[in-house]
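Only a single protein chain was left out; the remaining protein chains are all shown in position.
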Amino acid sequence: MLTYAIKRIGLGLLILTFVMVVMYTAVFLVPGDPASVALGPRATPELKKMLIERMGLDQPVWWQIVEFFRNALTGNLGYDVWSNRPVSTLVMEALPNTLVLGVTSLAAALLIGVPLGCLSVVRRGTAADAIIGVLSVGVIAVPSFVVAIYSLLLFAVTLRWLPAIGAGETGDLVSQAKALVMPALAIALGWIGYIARMVRASMMEVMGEPHIRTARSFGLPEWKIVSKYALRIAIIPTISLVAVGLGSILSSAVFVEAVFARPGIGRLVTDAVNTRNYPVVMGTVLIMTAIYVSITIAADLLIARLDPRVRDVFRD
Amino acid sequence: MSSVTEAPPSSLGRQRFAPLRALLADPFTGAALILVAGFLITAALAPWLAPYSPTKIDVLHKLQPPSAEHWFGTDHLGRDLLSRIVFGTRTALTIAMVSVVIAGAIGLLLGLIAGYGPRWLDALLVLTFDSLNSLPMIMFALAIITVLGAGTSTLIIVIAATSFPSYARLIRAQTLALKNSDYILAERLLDAGTVRIIFVHLLPNVVGPLIILLSMDIPVVIMVEAGLSFLGLGVRPPTPSWGSILYDGYTSIRSAPFMVIFGGFPLVLATLGFTFLGEGLRDYLDPRLKLRRPA
């Protein structure tokens, strides 16, 4: 188990390094130096010189990459080109909002999607199963930011039930929760469908296995067979797919944060892209990739925990 | 005296080799096909279908609600919304097709190289595919946009760069499986050249699954284009795009809510249409392929 974990983490670090090297190289392969691109028409020679020094662009590329990683290891991700605030501070301010949004959406999706998938299996072949099936594909197809805009129009503008923008007042949990409802549901909707379908598919496979027949032969109620005997196995592939899909939850978060003007990573990085603020983009991408890679590793380890057969393979 | 016992799993799902009629027999696939055909025709005939020029500004008649002259109303610059949506269809479908074809071609080439090339090259390419796949796609996209600047060509590069790894992985897997199959080994023993094996045996076999995957990715690409254009990081104004129409509507959501309502509809219908069509095709051609993730 430990060797497995170390191997996975090592691969994760390798991927992170690889990605940053590719990105850094790409920036310098593009015609025109980043400083003048960032400054645009406002560029004066003095301003440009100052910016070049601040961004370390006078150093060779390989040295910049080494510097970036050396600094990143000490928690220094560089400075915002415009406000000169440390990128790590900016990220740390924005990150909690995005994480809360992502975790809430995922939890909502699991809480609704898994029971729907189970219901589909218990009522397989009936109208309920068919309706869940079609609705699942339907909600997967609808882009989350469109759901966000429509729910904004309906619940905030027309009905005035929920706040339209922001992440709620600091320290006021109720207002924060209210501000979370629409963004979280906009992201969760597609995932509810996806999880329901995944759970149904892998559950149907498990329901054909002999140990389910054993459980049936002892007269266990169908709901218990589905929720305990089948789900424990069927949930394993679902977890790994959900983990891999966290990247697209992040994507949805970027769009949904824009719709609800929610101060999070999405807003931070979108603004930075619009102003060509390289250090902020680089730093955010590094942090988000690191988070994403660690979640994937955590999911793999969780799967190893959940399935005693896998657990034993890695025990030695 | 007969009895129907309770139902443990028996044969599930559709029969795999149903005739083509079965594809259309499914009402959702049929409806999806009609929707998709409608969008394709709209995109092709946009200049003839649109009642006005999509870029003609008329500030005197801005933010007008739907009327006989402007069926969907006008936007904040007085442009006809229906015309913008019609031309937006063209933008969405063109970008989707072009980027998916480019991504498919890159994926095909790299997948063949990885599957057929030397071990070290394969390992390197697989590491590249995995690294790209393990990036949160949006972060990668935003990084590319920062470097290249927003615009239609950047959008196509972003989509191609973020989606080719999964195609390459599929092609590589198929190639490896085929490479070690008996008939390819027999061909090699007969001294058939690599080029002949690739073009005569590998390509015809790997193209089918690739096309399914590509068709299932079209709705995702449409969403990405609209989403990035919504953020102002996609198609540059004044080119009409569903995403930028939605953004214009979003900024005047209180004064002119009809703009987001009409602006969102074609996007939802298009993604639904392409998704259900892709699902139908997948079920019909290769039920083993997995469902795509929500975007």
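Which chain is which? They are A and B, in the order written, and residues in each are numbered from 1.
The rule is short, and it goes like this: a contact is a pair of C-beta atoms (placed from the backbone, for glycine too) under 8 Å apart; a residue touches a chain by one contact, two chains touch by 3 or more.
Here is the rule we go by: contacts and distances are computed from a predicted model.
For the chain that is left out, the UniProt protein name among "GntR family transcriptional regulator", "Peptide ABC transporter ATP-binding protein", "Potassium-transporting ATPase KdpC subunit" or "Cytochrome bc1 complex cytochrome b subunit" is "Peptide ABC transporter ATP-binding protein".
Shown as candidates are A:135, A:215 or A:302; the residue that touches the absent chain is A:215. Contact residues of subunit A toward the unshown chain are 209-211, 213-221, 224, 228-229, 232-233, 306-309, 312.
Here is the rule we use: only the chains that are shown with their structure count from here on.
Note for the complex: subunit A touches subunit B at residues 12, 14-15, 18-19, 22-23, 26-27, 30, 37, 124-125, 134, 137-146, 149-150, 152-153, 157-158, 189-191, 193-194, 197-198, 201, 204, 207-208, 212-213, 216, 241, 244-248, 250-252, 254-255, 258-259, 269-270, 272-274, 276, 278, 281-282, 284-285, 288-289, 292-293, 296.
Per the touch definition, subunit B reaches subunit A in the complex via residues 7-9, 12, 28, 127-128, 130-131, 134-140, 142-149, 219, 223, 226-227, 230-233, 246, 249-250, 253-254, 257, 260-261, 264, 267-268, 271-272, 274-276, 279, 291-295.
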